[in-house]
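For this view, one protein chain was removed and the others were kept in their places.
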Amino acid sequence: MTEQSTTRTRRRGVTEQQRPLWLLTPGGLLMTLIILVPLLLAVYISLIDLDQYTLRRWLDAPFIGLRNFTEAFESGLPRSIWISVSFAVISTAATVPFGIAAAVATQNAFRGRALVRAVFLIPYVLPSFVVATVWRTMLQPDGIVNTMLAKVGVDGALWLSGPTSFWTLILVEIWAAWPFIYLMALAGLQSVDGEVHEASAIDGANWWPKLTHVILPYLRGPVLLACLLATLHHINNFTLPYVLFGAPAPDDVNVMPMIVYVTSFQGLRFGLSAAMAIVSLLLIAIPLFAYLRALRLDVHEDGGRK
Amino acid sequence: MGRRRMRAVVAVAGAVTLAAGLGACGGGDEGGGGGAGKTLNVLIGANTQYPQEFRAWQKSIADRFKAQTGATVEFEEFATANDELTKIQTSVVSGAGPDVYAVGTTLTPTAYSTGAFVKLDDERWQKVGGKERFVPATLGISGPDQQNQVGVPFVSRPFVMAYNTELLRAAGISRPATTWDELREHAKQLTKGDQYGLAVAYKDNFDPWKFVWGMSVQAGNPLVDGRTARLQDPIVRQAYQTYFGWVTTDKVVDPAAIGWTNSQAIAEFAEGKTGYMALTSTTAAKALDDGAVKGKWSFALLPTVPPGAASRPATGVEAASILSGDNLLVADYSDNQDLAFEFVKMATEQDTQLDYYKAVGNLPANAAALQTLQSDPKLAPVAQAAQKSVATPFTGAWADIQLAMTNVVVQSIPDLSKGSVSDAQLDGRLADAQKSAQSALDRAK
Partner (left out) sequence: MTASTTPRPVPVLAPARRAGRARRRTAAGEAHRLLPAPLLAAVTVTLCAMVLAPTLYIVLASLNTDVGVASGEFWPRAFSLDSYSRIWTTADLATGLLNSMLVCALVAVASALLGTITAYVLVRYTFTGRLTILRGLVGLQSIPGTLMLLPVFVLFSSAGNYLGLTVVGTRWGLFLAYLTFALPFSTWVMVTYLRGLPRELEEAGRMDGASTLRILFRIIVPLSLPAIVVSGIFAFLLGWNDVLFASVLTRPETQTAAVALSAFGATQEGGAIPVYSQVMAAALISAAPVVLLYLAFQRYLVGGLTAGGVK
């Protein structure tokens, strides 16, 4: 790595020496102060016995080391994390086709395109709890969804309780979150040089091979990044399951943010919930970094496409 | 390019303006000096049913308080009990926040357990007008015992049933049921065609445990005995079975009810084709009057005789409702405690209480005020319920116990839709509930 950069430095000349690293300070300062410091505080909280009884004088709360962590493992946290992760991965995978299709469809101008683009954004713009309320009303046992299904002769299921609730959560999340992939893919499509289009036209490529072999590779970077961030967002999404199912939630959708929220804000067991959140953070960060490395998303690619 | 730069300039200018306006937006209430010029911050629940009347009441009491003490009252509203709990947590941990809290009765034990609220000794009770001022039952959840009370009763929101007067009359029922068995019989008589006898909200997060609590307490099991949870008990089991039985075996409830929240059950009852609405309070009056059932409904006391019996056993308690309403608590980090207690006194005076009732429909906790409302026949059952309310166990673990009891119902819903909850399944869930309730009690300090 150093070998490469030295060569590059030598190649690029003197300007590379004037690294304006000071430009990193504003962002870095903000993030250190408002994210890292509270994070350290949260780690401290996970090591003490902080609940409603000790909240008043939290600095004096007894230090109990890793006891919160052991309790976290015994309290059903691993299962919740598993539910969260599988929910997140499936949701992301399902939203990708929709997002890319939408980006591709709105890339070329047509009358009313601006409106269509705005319509596509609606699920993402609506606040989570409104989306959840609407879907919860529609998915009632005697709600509109089951009524429509009955009209076509399909027996409506119990959407909001029992095993089906897991798939309901995925369904609603897909509806609400696909515009995210759409937006990222759209931005990615803009970086396709005009000449690329012309070159493939000259080559006489049909739309399908052109799309899959020429255009889509440009989307790789943005879409893979979008997948990563979308998965993270799904894993940490608390509002949707909370408003859709309420607390306590059916066992099959007891996702990790729910269990952390209920422990912290309803059970008032801050130490335990901090430990839970940190455990889940670690369990998620490790595959995350593996994903990053595997896709080399963080590696310095040479700029420009020829 | 120029446009972009202009935008940046405007943005920076905007930021500078905001920063300049920073000083105006401080949330301070730290006031040194005399009585006048101070601000009292009161946290109270938002009211979406009567927002304008509520704000008008806030203004009138703020004006009166200013005239009396010179201090300004600023009201802050919270949306749900959870939001209030979050606010309590952040205020307790930072030592700054509202001076007076209007805390729901079910949350009062949790608030008490933080140790951040002022305990009322005799002197302070006198400051707020004396204990005799209040309906005796409402004092039941002010604290774990007489010496350690933090809550001053503010309003009363007891739970009652509602029934369709027309449907009951048509079925030949002369007066609403007074025992759970009788309720079931009535409901069976009233269920025919597209009509149902009972509206119940199985998927509500707050309703189910109240039924179980009521039936258990009436049969002699207070659910918490000192530091022991008594959820794994035949009495509790029968309570759940009765509750589930309405929709599975008796079939007096619309099958869709397993997906209903309380408001959906009310909406159903408001359509006029249901005999009884199993659990509601005066806050539903507006919704009922907006519906088809207008003029044909009335409140009734919840049954006070446990299921399977014709009269209450000796150990049973006549619990017509959980002790429900709001208490006023004063934060002990507050710099304005004397002012706060003066405010509490004003808020619990007979006139203020009656004004509040007229504005938003919550029953007064002030005994004299409640007395004047007794004459209203519509309110008589509710006033009775207020007087016959019994407090839920006063422990910091109650929130967890409540969750555990609700969880039994949540996990049973798939079985309810299939038609029955077997004893084995119920016992398994009761065992889980017992475990989590007991561990919560063990942690309570």
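Worth a mention:
Lettered A and B in written order, each chain numbered from 1.
Rule of thumb we're sticking to: a contact is a pair of C-beta atoms (placed from the backbone, for glycine too) under 8 Å apart; a residue touches a chain by one contact, two chains touch by 3 or more.
Nothing here was measured: the structure is a model prediction, and the numbers come from that model.
Of the options B:121, B:225 or B:271, the residue whose C-beta touches the omitted chain is B:271.
Screening B:69, B:110, B:218 or B:281 against the full complex identifies B:281 as the residue touching the chain left out. Touch with the hidden chain on the side of chain A covers residues 5, 8-9, 15-16, 18-21, 23-24, 26-28, 30-31, 33-35, 37-39, 41-42, 45, 98, 101-102, 104-110, 114, 116-131, 133-135, 137-138, 140, 142-144, 147, 175, 180, 183-184, 186-188, 190-194, 197-198, 200-201, 207, 210-211, 215, 218, 221-222, 225, 228-229, 232, 235-236, 238-239, 243, 256-257, 260-261, 264-265, 270, 273-274, 277-278, 280-281, 284-285, 288-289, 292, 297-298, 300-301, 303-305. Within the complete assembly, residues 1, 4, 7-8, 11, 14-15, 18-19, 22, 25-28, 45-46, 48-49, 51-52, 74-77, 79-81, 83, 86-87, 89-90, 93-96, 104, 106, 157, 159, 206-207, 210, 261-264, 266-268, 270-271, 279-284, 286-287, 290-291, 324 of chain B touch the chain that is not shown.
Rule of thumb we're sticking to: only the chains that are shown with their structure count from here on.
On chain B, the positions that touch chain A within their shared complex are 82, 85-86, 89, 92-93, 110, 113-116, 203, 205, 255-256, 258-260, 264, 396, 399-400, 403, 406-407, 410-411, 413-414, 417, 440, 443-445.
Contact residues of chain A toward chain B in the complex are 51-53, 55-56, 58, 140-143, 158, 160-163, 246-251, 262, 265-268.
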